[in-house]
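Heads up, the thing below is written out as structure tokens.
Omission of a single protein chain aside, the complex is shown with its protein chains in their original locations.
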């Protein structure tokens, strides 16, 4: 999606200038992993319009494989606007109903597309876009299962887009149950499992399917546990020289955590890499621009995170 | 709708800053008339969001009656983006599928809403947004007919949004046939009546219903004729100190022409007032910001336009 | 007034871009109350110029009654510039000598204008603008007294505009003595009553006339007391996700406090509502853009403020 | 003065960003001459505020002597705003009533201040600011007369600031009658001498006092004549690659013409130098930023202008 | 290179904001061809810095092969600044002495790098950057000769960077003599061959080596001739809705002309395609952003250019 960030704080009615960024949970995640040196691709659709070209350009700039991105003639590329409020986190205004991404369908999935892949990442956003999107995600899951590819899942539930808790839970469970890694925040813990405390819900989570669960707690760091030993680990937040806005931090955490997982870091290393990427996201106005490049944080992430606390 | 204008010329993929404006054919028309001192209202829906509030604020700023504007909870306010190209006129990218305006329905029409009105203005855009929008427009037409209120109509067909000529023509004819004033450009003449020459189509137009027809020819001025005498009048274009972009000029012409009509100016005066408002629209980047205020052009329009050529 | 905010921190000689806002103590107050759902009007003058039209548009956008705003042909709308300094609060540069507002005179007051009003709010700024402004304010006070309408007063003394303490005190006392609500900050307490401690000056304040006094302490919250029991209440400051600039916070507090008063909230509720509105003002660069809308804080203010601490 | 130029074309109510420039007829003139290599100073007052410091910085940047500029504690530096309209030339909104410049008085004139000077330039703006400004200008004239220093005068009458033709004429005549060079536009010819045709008014002009008169005709070039032979010369306009706005062109013409006069160019050379400087002013948004530097146009102006037509 | 374009017209000392673009003759050419659907790569070096990453991102965005672009640790990516003047074309200020591109050396040329290529394009800029750059270009020429690959050459001599005509001519001739296509402007014709008239120099040009020569005449269109028949063809300029700045037009012409050549268009078609691409470059502030995409001009260029005059 294309994100338009405001030039001023406060209600958008008063804002006259907006700055264009590329953004969106899945794109963010891919950029985060790509910057850390992993080869990634994205399966999605963009409009055959200037904003679609912009998204493709941003992906190519980051070295992301665009072979599976389809240009859609009759649906536009989705856009959204960010608003900085005096109360709570930024609010976002979406224009993605009927967007190209929402028109994705199972036929977009080439059976070869996961050949050689080690992990697929899904969020709860895509299946919620449309019925065909949901089918596409489920088809991907089945394909991954068949190939023995690991799955990471982030429910990515936004308060503003949530209509009904029961429905949300029901629609998420098929994805959660087939995930190896479940990456969520406290609000989602509460919503899906009835408590924001990892200790309280860990057993239920592991019974549902995932082998590893990580809980993102924003400026308070993160918690995680593996089904194998059910020990809860805590990783301190990464300190940054400024805090601009939290959007993109959750996706960045996912990317850092998955980076660690694919590099066989211990769970603490995964968490620290997650905290690092997530924290850096908060130092800029865009979603992913602040994510680190491997050359800048190589020592930190290679060491299982022990060097990244400075 | 909310219009986002680019800070640079060229493809939007390269543009990083956008400037917010209020715009849209019906809004433009109403602003144009309001600035010339006529009391106007608009029947539409906006989203219950910041952009909806912005549209309402702009309308109130211009003194337009907002009593018939409904705030819609579940549909967002439509937005669009403008692109300056090296080839031809600016291109626009719409996000109005599923917008608040497209959810308008006949129940929005209070039977009293036209009491005291002297004219209603419709464009071809609104009936094309959705089936309920079309019904709403037709219901308004019937209400106007019952009250003996004049109707002006502008087909406002954009090449980009046109799918099929036959359908377009069929869907426009019910509106054209009930209009007193038909205001269109050469492209629309060609599309709807088979020729861009007023002389060639005038009889067919008048047979269809309208009593007055005006053809907007951009920088070449305008033509118009009345059914009563079928004489074709030509009005020279109004010269401005700069030309920025043509968007909003057509709606401005409509406003100026209708202003003249409601003030009983002769047809030449209507045309000159139309040319004036339309030309001033082209001197700014937004749609309607350049429309004149009565205090600046009072002599010109009062004199039937004879003073406005400077 | 029209406020021009700088695009960069530091001395204005180095700033090349400025952003236009509407502002001014009385306008701010009215916007604050209007956003909380109360019907308000403003008695003032603006120039018959573009900035005057802008102020009127902003007022109409906020739903403020502009019937009593007069357009003045020969005096321009006042403007001012804000400067962010490294030492202390922002500095402001006023251009309001000879402004339209300063030309206000008692004849602007329609004897019917307060019919139906429940409260009038005055600040020390207006009477200081010119002799006719002072007379206008006194005339309003008399009208309010005659109609039994409550008066709230904020001395709003700016260090930069203060020439002589004795004169300032003398000119403020007639307003203070007829106010029901006296809303001031510590600096003004010191200047007018000789101490910045509410406990030390409360008796003198109540002897002078007011029934309720509130002392704004910025980031340290607020104090208030009522003549009826002379108990000093303290309300903690409202926490916000960012702090941009304090201008507009005092006026916002006044609006929130008066909102509470007119809704019969207990004094603590008035203070919390004041703290809320004032705090939100500090999250944006303009004066009033950050003030809350009732739909966002309804629970908070309705509950006497007990819910607004999040 | 400090000029705030809009970021968008159209009514200022719609403009949210403004760009700061230094400007003002006398400053412009001095910059124009200074860039052509002549040593200049300015006698004026600025406020003891950031905008005054900015004006001083701009003057020093251009190498203008600021020794005679006084910083005024109690009056602010004047500012104005420019508006690009669809009808006619830009409109300006002044805030100079009560400005530092308007507080200038004869005591600002050090009797030594003109020692070594070859010419003083006055415009009709300064004497119109206030009675003390007028006295200051007259005192300067007397001082110049005593020292045998040439005087150039530009009435610089703006339609917007003109109240009454008779008064304007009376107030200008003492300056015109003592000028060696009278530099004015067609509108001013008409207003002061009853015709915009130089041929028609030349005798009256020369009888009044001036030895040389030049008439600026904007994009149509300029005319000039000397009392000695009363031959009317015409100089074609200088062509530029773009036209942005005319403000500053008249002052630039004056600077170029006076440059030629002080370098003993023939009258055609003076006119061409004037046309050159004036034309370049129109290629930028600020008043004087476009004026040429000697190194860029040295051949042109040294040759009596014959090389500058490219 | 990275280009910083000013936010205002006029001398850069007065400009406070700059906008970043990617640019440079060779990059422009490659973008131009790539947008018309041809597969292209660039052999160059960029710094291992953010601006180098930006250039790479822009190349990838346009689908240009970056395999032969080397990241240079110790030399920065070159930058330059553009200035809009009142006299003549924009002026540019280069920072490319010691830039990464200037450190290019023959070892950068992989002997396989031209396999499959149909044409290589060189400009006079690269060999002038440094001795190693010159050697690199000559090595490429030899490689192309060995493989029978066509060469196009644009001397691209800028007045500001020219030190001595004799040297310039001597250094260009080895490239001209081995080119199939020589693409140059009138100034370069004059400088290299002694006349700006193609008729006068055609024989000398063809004797030197090239088989086709095209002369770019800016807004007056272009001329071209082939050695086979020595007939001079003229192609009218392509009209655009606005003219912003000429930088990038020459490179665009080259791209369009070479596009035609590689698609076996007749010489008139090559010229029209060149005029089209060059003209569109002038409609934007950046160098290449305005170049057309095949989908927008396919009909025009496929038809040998006969459709592109609208």
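Residue numbering begins at 1 within each chain, and the chains themselves are lettered A, B, C, D and E in the order written.
The working rule: a residue touches a chain if its C-beta (ideal position, glycine included) is under 8 Å from a C-beta of that chain, and two chains touch if they have at least 3 such contacts.
Bear in mind the structure is a predicted one, so any value in this text is a computation, not a measurement.
Looking at D:60, D:142 or D:239, the residue that reaches the missing chain in the full complex is D:60. When you scan E:36, E:57 or E:212 for touch with the missing chain, the hit is E:57. Residues of chain C in touch with the missing chain: 8-11, 13-14, 84-89.
Touching the omitted chain from chain D are residues 56-58, 60-63.
Residues of chain A that touch the chain left out of view are 19, 21, 61, 240-242, 244, 279-280, 283-286, 289-290, 292, 296-297, 310.
The rule is short, and it goes like this: only the chains that are shown with their structure count from here on.
Counting C-beta pairs in contact across B-E and across B-C gives the higher total for B-E.
Note on chain placement: the centre of chain C and the centre of chain D lie 44 Å apart, centres being C-alpha means.
Looking at chain E, one finds that residues 61 touch two or more other chains.
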